[in-house]
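The block underneath contains the structure these notes are about, expressed in structure tokens.
The complex is shown incomplete by one protein chain, all other protein chains being positioned as in the whole.
== chain A ==
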Amino acid sequence: MLELKNLTKQYDTNMIFKNLNLTVPDGEVLSIVGPSGIGKTTLLKIVAGLETANAGEMFLDNKAVSVSEERNTADIGLIFQDFNLFPNYTVLDNVMLAPITVQKMAKDQAKKLARELLHSLGLSDKEKLFPYQLSGGQKQRVAIARALAMQPQILAYDEPTSGLDEQSTYQVAEIIKDLKKEECDAIGDYTR
């Protein structure tokens, strides 16, 4: 469960949000919808540890997590709008790299995990390709597999279907729904 209490973010004199409170219960998907520039991405970045908040608290399964400093932690995965796959690695390596490097998982085990994830996301036949050889929807699914390989408690999606065609949008939405069943909470934002 993710809880944000009185979260405040401002850049100089520009207040992005003030005293924001929200809760994402276990197994739930929370969508944040709103016009461009209201701080949806900023909120997700704070949750994922890429940005700091000026005030407020965050709790992950009732444990306090600092929002006043940037963090290197994979507890909360973030799927980026523009995927940010590592271009110099194949699809399989993109998914395996963090478990091997960060979690020190054995290479065979990481490969098995990566293949299972890619299979579940319908990407088994793409494992040897590089990101530039994939469509937008496929890149998005690789990004999801890469985040899931680190077994995050929360998965945050920044405009996950932006720029995708109708079919890819549907596929990604289905994946997010399926992940919910697998006890990975989700928080996402959409521009309206």
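Criterion: a residue touches a chain if its C-beta (ideal position, glycine included) is under 8 Å from a C-beta of that chain, and two chains touch if they have at least 3 such contacts; residues count from 1.
Please note the rule applied: contacts and distances are computed from a predicted model.
A.B. asks: The chain that is not shown, which UniProt protein name from "Ger(X)C family spore germination protein", "ABC transmembrane type-1 domain-containing protein", "NADH-quinone oxidoreductase subunit J" or "Urea transport system substrate-binding protein" does it carry?
C.D. replies: So the chain that does not appear here would be "ABC transmembrane type-1 domain-containing protein", according to UniProt.
A.B. asks: Among A:V24, A:A48 or A:I144, exactly one should touch the missing chain; which is it?
C.D. replies: A:A48
A.B. asks: For the chain that's not shown, point to the residue among A:L2, A:A53 or A:A74 touching it.
C.D. replies: Here the residue in touch with the unshown chain is A:A74.
A.B. asks: Give me the chain A residues in contact with the hidden chain, please.
C.D. replies: Listed in rising order, the touching residues are 45, 48-50, 70, 72-74, 76-78, 80, 82, 84-89, 97-98, 101-103, 130-132, 146-147, 150.
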